[in-house]
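Apart from one protein chain that is not included, each protein chain of the complex appears where it belongs.
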Amino acid sequence: MGKTDMSLIDRRRQRRRGAVTGATSSERPEGGAMLRLDHVAYSYGGVQAVRDVSLEVSRGEFCGLIGPNGAGKSTLIDCISGRATSYSGAVHIDGEEVTGWGLQRTAEFGLVRTFQTSRVFSRLSVVSDVLVGARDQEGTTVASAIRGGWRENERRHVADVVSMLDRFSIGHVANNLGSELSGGQRRLVELSRAILTRPRMLLLDEPFAGVSPVARKELARHLRSLCEQDGLTVLMVEHRLDLVEQLCDRIYVMAEGTILACGSMAELRRNSSVTSAYLGKSASADRLAAE
Amino acid sequence: MLHSIGFGLVDASILAIAALGFSLQFGVTNYVNFAYGAYLSFGAYMAVWSNSGPLHLSIWLSMVVAAVTTGMFSWVVDRGFLAPFIRRRSGLIFALIITFTLSLVLDDVYIVIWGTTFRELNYSAPHTMSVGPFLWSQYDVIFMACSILLLIAMMALLGRTRLGRMMRAMGDDLDLARVCGFRTRRVTSAVAVISGALAGLAGVMLAIEQHTFTTSIGDNVLFLILGSVILGGIGRPAGAVLGAILVGVSVQVAVLFIPAGLAPVLVFVALIAVMLLRPEGLLGATTRPAGQL
Partner (left out) sequence: MSAFEFLIISLGTFGALNGILVLGLNLQFGTAGILNLSYFTAVAVSAYATGVAELHHAPGGLVQYIGGFGWPFLPSILFGMAVGAGFTFLLGSMAFLRLREDYLGLTLFAVQAGCLLVVTDYPPLFDGPRGLVGLSGPFQSTLSASGFQVEFLALTVVVLVAVLLVLQRIDRSPLGRIFRAVRDDETAAAAVGQDPWRRKTAAFVIGGATAGLGGALFATYVGGWDPGAWQTPETLVLLSALVVGGRGRPLGALLGSLFLIEGINEAGLWIPTIANRPDLLPSLQGIATAAALFAFLWWRPQGILPERRERVADFERRRRRLAPRRVRRTAGATEPGRLA
């Protein structure tokens, strides 16, 4: 994207960029850690799921988190997002310490996550579902709900929702209930809701699992544009290494509860501890099968 | 004071038998069957029918009849009504609504069939004996012996038999149990029969203890049964009995110090405390059961 004259299209694109993160690319502060983990450890039910994890994600970066099954990636996401609170170590988001904060408080602060199995509100229509995420809604307290006067504000948010749904090409299911959606549609609805909260950072837990190849391309394109155009910071847990390579600026590798390595896909491929962590198990399985 | 403890132990025995059945059902199916109290009432009425009715059976035979018929009744209700309904509308909320409504319907049906007059059983008068520091009748002693025997039987069932292992597996993770090929319907049927029989037995014992009773006999103690099971730990027979002992004895002892009417408050406070502080109960395990109904 080279420099262009400020045509109507560019002006609108700049405005839309700001609409998601509240900052246009020209104003985006350079660098600075959006997420910082210091020696986070967590065990439950007698299992040490996360042993000693320290990592950093810079503002506007698209980071990947990969690793073999059972490495503790989802558990780590649970800790960061506040779904698990009794972990040791420290978590900082945008400079603020959020250690031990619950899921709701962390989300309110601006770290919003999605789930391995997409969660939608089954008895709400898609437009209502996504609307739940909207920031600065009026009529959300008892007094203001009864008093009224929130229709105009609500209408504006609905416009945002509809344009978001159109952007993800699911505008045609806007009136469907959550229970009437396909798996891929649920993913996108959950993602729309998360983005509508105008988060500081997005945590994605295997967003491509169970998504059809066609939808995969679309989703990848959307995620990348969110990062590039809107300046959103993303940390994504994913198994499909091709997608990770395509989307992520930097990739962390996690195995057995701790960070093995960090770098670009090419660097990681050259890293022997990474390859043995990933391929070691399957390599020995191949050997067993051959015998 | 010691006498109160003695009476408490008798109450506890009856509660324990009921709690064993309830805990089994809750532990395997993972939903609360509010209609359990109605099964107790059913047992009491079956005993009256066999005892004072055309058959004129002795009180002991009537107890057996009550247990058997209630077991069958529970099986019929489960197979014909509860299980299909819960399969069709799965989800905890629906299960609660269904069993809650069922308990009230059964109460109404009992009134239609048997009316609201107080009933009595025919049995030879209890003579009180001094057993150590306690004052017990021959019935009390038999009840306590029964509860201990049944506790041992239940522990053997769950711990050593194949059926018991399947029950525990289903309680832990229903989907996994199905995948492993367990005949879950057979197991739930067995659970219905066993818990129903225990409820029926406890119902008769209760009727004997109370001398006269009406259709709400079972519902009145459901609260205490719930308390015992939660206190002691779900799905553990020893926990159910321990909870029953605690509830039974403390209610009797508490009556010495506080007005009788406030005794439920005591149980309720203990219930809430356990649920907040140690939800798995005194003897329960700390892992949550997974899988849907």
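Each chain gets a letter, A and B, in the order it is written, and its residues are counted from 1.
We take it that contacts are C-beta pairs under 8 Å (C-beta built on N, C-alpha and C of every residue); 3 or more make two chains touch, one makes a residue touch a chain.
Just so it is clear, the model here is predicted, and its values are computed rather than measured.
Within the complete assembly, A:E138 is the residue of A:D52, A:D94, A:E138 or A:D249 that touches the hidden chain. Residue A:V127 is the one among A:V91, A:V127 or A:I251 that touches the chain not shown.
Interface residues of chain B with the unshown chain, by the touch rule above, are 30-32, 34, 85, 88-89, 92-94, 96-98, 100-102, 104-105, 107-109, 111-112, 115-116, 219-220, 222-223, 226-227, 230, 259-262, 264-265, 267-268, 271-272, 275-276, 279, 288. For chain A, the residues touching the absent chain in the complete assembly are 81, 83, 102-104, 107-108, 112-115, 119-125, 127-129, 131-133, 137-142, 144-146, 148, 150, 154-155, 158, 162, 165-166, 171-175, 177-178, 190, 193-194, 197.
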